[in-house]
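All protein chains of the complex are present and in place, except for one that has been dropped.
Letters A and B mark the chains in the order given here, with residues in each chain numbered from 1 onward.
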Amino acid sequence: MLANKLCALGQIGLRFLVHLGRAGLFLSQILLRKPRFLKNTPLCIQQLYFIGVLSLIIIILSALFIGMVVGLQGYHTLNKFGASQQLGQLVALSVVRELGPVVTALLFAGRAGSAITAEIGLMKSTEQLSIMEMMGVDPIERVISPRFWAGFISLPLLTIIFDAVAIWGGYLVGVKWLGVDGGTFWSTMQTSVDFYNDVVNGILKSVVFGFVVIWIAVFQGYATIPTAEGIGRATTRTVVHASLAVLGLDFVLTAIMMGGW
Amino acid sequence: MTDLVRIRNLHFKRNDRILFDGIDLEVPRGKITAIMGPSGCGKTTLLRLIGGQLQPDSGTIELDGQRVDHCPKVQLYKIRRELGVLFQSAALFTNITVFDNVAFPLREHTQLPEAMIRSIVFMKLHAVGLRGAAYLFPNELSGGMARRVALARAIALDPKLILYDEPFVGLDPIALGVIVKLIQQLNSALGITSILISHDVYEATRIAHVVYIIANGQIIGQGTPQQLSLDQNPQVIQFMQGLPDGIVPFHYPAQIYLDDLLD
Partner (left out) sequence: MNKRIIELWVGLFMLVATTALLALALKISGLTGSVFGMHSYQITANFDTIGGLKLRAPITLAGVRVGQVTDIKLDTTQFKAVVTLQINDKNKLPADTSASILTEGLLGANYISLQPGFAENILKDGDSLHETHSALILENLIGQLLFSLKNSGEKK
């Protein structure tokens, strides 16, 4: 009985390793090829539209609400210590260091990641990828690569926009509504937010997140079992795995960046 | 060389199931060759082997004198440009119009100006009778229409060889008649060698010049449709006449009937 359970555990472990191996090989297929800029740039731009531009609304709205909530909660908490003038610093640091990169990545995984997985999975199950191959066109170069690079480029850009909008949301609530002094808001923020340590590190995080999220999304789509049920499960897996990966990497990156490793 | 495709001693296994156990096959140039057999005998797999998507366990596959098995990628992609494929599901690209679907191989493999591509696309669509549907999207087409568009796409680059995977399945009699007519025309008017994978004995034998029947990993019958109708092999007879019971039994292996009822 116990032997069976151990075998099952071993099999799960092996399956995980095989899965990881396939994902790695797939990634190397995408990255290690001669980039044909003339042919592939228009495809990439098209994907940038579908992946990046169409995510803008959800990112901006979420940023606004999150910034406003942080402003509101922050004010009430700081007020207890008579430190409400530090609100600018609180909002900016929370957003730029953590909320911006992480929340944007999670939203991206949910919206763009799942869409990409579903699209590629559907193309696979309707044999579109197969016939493309038979026509002498490499589906990885034509379908997968543009989406990969578009996703990789979009996430940092979306994160930057998120940061700006969220901080502005905090400003709206803190200064316009709750009466924190506008000048103090911006000046405490400027003295405490270091461009290289905070903003750039946050953007660096989003670059790493972007890489991982789009890799998972694209791989899950390509490796689906081509049935309706298979695609559904693959989409769910993209969102779950990508979200967990983002949160896990966030801790690792924060530890490295804060020097506490 | 009169054979466009030569397969020698092909062995292929999938999931411990032997699909091909030493098969020799020749596809004559300029003729329609039908490959038939019961479901699951590996007909679609054979198509993918010829197209180089799968690698045989052993044996050789030659297309116009060039080895397709274990062929390096760049060469394989060159070979595929001379190949037209029609899948059972049509496999049109759903996010672009019919026009763009047919133009796809032209835009990918040639440097022709858009004006010329436009003319060629309309010519191909006209050949399959769908020039008026050029700006529809694939989800607006019926099954038969989609298959015709896929055929137009397959002939866009004027290939030497066309592979048809179950082209007759799921079509109403009129659409069926259209496809049959098109396959014949492409072969007789343009001299395109055609490999037809099907289990529709009536239609396939009507238009094919050469027929192969594959079952249990072996070729159990080959020759012209006339020759096969006179073949005495019981397996061939059962298949050609559609007899429900014979070498391929009606009953799935089970214990004695009486035992099942009395238990």
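In the analysis below, a contact is a pair of C-beta atoms (placed from the backbone, for glycine too) under 8 Å apart; a residue touches a chain by one contact, two chains touch by 3 or more.
In this text the structure is predicted, and so the values were computed from the model without any measurement.
Peer 1: Which of the visible chains would the unseen chain be in contact with across the whole complex?
Peer 2: Displayed chains contacted by the hidden chain, ordered by label: A.
Peer 1: Looking at A:Q11, A:N79, A:T191 or A:T236, which makes contact with the chain not pictured?
Peer 2: With A:Q11, A:N79, A:T191 or A:T236 as choices, the missing chain is touched by A:T191.
Peer 1: May I ask which residue of A:L78, A:V137, A:I167 or A:V218 touches the chain that does not appear here?
Peer 2: Going through A:L78, A:V137, A:I167 or A:V218 one by one, A:I167 is the residue touching the chain not shown.
Peer 1: Which subunit A residues touch the hidden chain?
Peer 2: Touching the chain left out of view, subunit A contributes residues 42, 45-46, 48-49, 52-53, 56, 92, 96, 157-158, 160-161, 163-165, 167, 186-187, 189-191, 193-195, 198-199.
Note that in this section only the chains that are shown with their structure count from here on.
Peer 1: How many Å are there between the centre of subunit A and the centre of subunit B, using C-alpha atoms for each centre?
Peer 2: 43
Peer 1: Sort out for me which residues of subunit A touch subunit B in the complex.
Peer 2: 122, 126-128, 130-131, 133-138
Peer 1: Along subunit B, where are the residues that touch subunit A in the complex?
Peer 2: Residues 51, 53, 77-81, 83, 85, 87, 89, 91-94, 104-105, 108-109 of subunit B touch subunit A in their complex.
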